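Note that one protein chain is taken out, while the other chains of the complex remain in position.
Right after this comes chain A.
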Amino acid sequence: MTGIQLTPQDTIERGLALAAAEGADGCVVLVAETSSTNLRWANNTLTTNGAMRGSSVTVIATVGAGEGTAAGVIGRSSVTEDSLREIVSAAIATARAAGPAEDARPLVDGTTGADWDLEPEETTVGVFEKFAPSLGESLKRASAEARHLYGFANHEVVTLYVGSSTGLRLRQALPRGYVSSTGKNTDLSHSAWVGTATRDFTDVDPLALDAELTRRLGWANRTVSVDAGRHPTILPPAAVADLMTYLYWQLDGRDALEGRTVFSKAGGGTRLGEPLSSQPVNLHSDPALPGLEAFGFAVARSSGGSSSVFDNGLTLAATDWIRGGKLEHLMTSRYTAGLIDAPTATPDIENYVVSVDGATGSTDDLVAGLGNGLLLTCLWYIRMVDPQTLLLTGLTRDGVYLVENGEVTGAVNNFRFNESPVDLLSRFTTAGATVPSYSREWGDYFSRTATPPLLVPDFNMSSVSQAN
């Protein structure tokens, strides 16, 4: 275990060679090198920090099993030259002990990518070189002005290497960062939040974030109690991302086919081709989207409704999930694409864009056009209540504001909501332009999103929450 550490490329080449020597019919080796650094603060002071490195190797061995093919999957971190042999042997033994896999397909063919020989990319605490002093200044300013700041800044780089016995040699490095900051007023009776995704922290200014928090906390100088009920409500892009990310994760093709999701057709089959909305709404993914770049090939360490270990390395193409309000694609592996009669596999992609044809303007523009209603900041603790309608419950958080005659005139209490994002796609009356967004609920896992603000005339606030 304390033996020689290999480079990712050597790990893959040796792993594939060992698998061939031990009689595997096929093999895929995935290597993920990760590095991350973070700062966390609360009550205007640092609470935790860290610099972490990780390295994991996943070996997927395939062998003949009767008339089919079986797979064995073993994942390990801290892999050395000595332990790699054990991992490959274990993967082959696991495959030999298994029956034929229903999702078995020929491994993906490929060639060597142009950047294959490059080393893993890394991040260090240096990424915060300008951010940290500015953050310190904002914390001091908040203390001096009797406000309280709480937040987290994270930066990570994941470098993926995929090699297969069918010639695939792929490498891609992706940075990802985000900052999320909450402000509270002196007596902690009101809070506000801002969050943003970033690739390198050069475009994030803690003082500007604090200024926006201060502006929002100022809105709470007037407070108004609002009862539960259905209210005209503006969801800013972050709140739309909070809901649409959940919808995105429900696009599993096999689950829909088997009558488990809102995308199941009554009586059997899927709702592919059906209109979900009468409005020109689009939900689109593309690994090459500028600013939202995602991995451009499938990476599956286990098989499921929309993924297959046999599909590793499959090129991910731009995909319209919903176009013009109509359900166009569901997430599938090559195997499950066949189950739902889809012409090609459409695995999930780690980004999405929601847009409404012809929509323009910002959240502020929607506020200016609203006579009386609510402006949300973000949503939180979102969970499924009923998969048949994709009814979700959750809470408003860190700032719900009263809009009167086109202006924010005060802060109101928080609410519990019960709503379906699929229904909202039909019920919104005004949409703004799509902009990069950061989901409060899911952004730490899924931050590559772009969404518009939406005005929903009858958003269901089920009850009042005392939280502030």
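Simple rule for what comes next: a residue touches a chain if its C-beta (ideal position, glycine included) is under 8 Å from a C-beta of that chain, and two chains touch if they have at least 3 such contacts; residues count from 1.
Here is the rule we use: contacts and distances are computed from a predicted model.
Peer 1: Name the omitted chain as UniProt records it, choosing among "TldD protein", "Pyruvate dehydrogenase E1 subunit alpha", "ABC transporter permease" or "Isoquinoline 1-oxidoreductase beta subunit".
Peer 2: Options "TldD protein", "Pyruvate dehydrogenase E1 subunit alpha", "ABC transporter permease" or "Isoquinoline 1-oxidoreductase beta subunit" narrow down to "TldD protein" for the missing chain.
Peer 1: Looking at the full complex, which residue from A:108, A:382, A:408 or A:450 touches the chain that isn't shown here?
Peer 2: A:382
Peer 1: Out of A:17, A:51, A:288 or A:368, which is the one that touches the chain we can't see?
Peer 2: A:51
Peer 1: Please give every residue of chain A in contact with the chain that is not shown.
Peer 2: Touch with the absent chain occurs at residues 1-2, 5, 36, 38-56, 73-78, 90, 94, 97-99, 101-103, 125, 128, 132-133, 135-136, 139, 143, 148, 150-152, 154, 180-182, 184, 188, 191, 193, 258-260, 264, 266-268, 301-304, 309, 380-389, 391, 393-395, 397-398, 414, 416, 418, 420, 423, 444-445, 460, 462-468.
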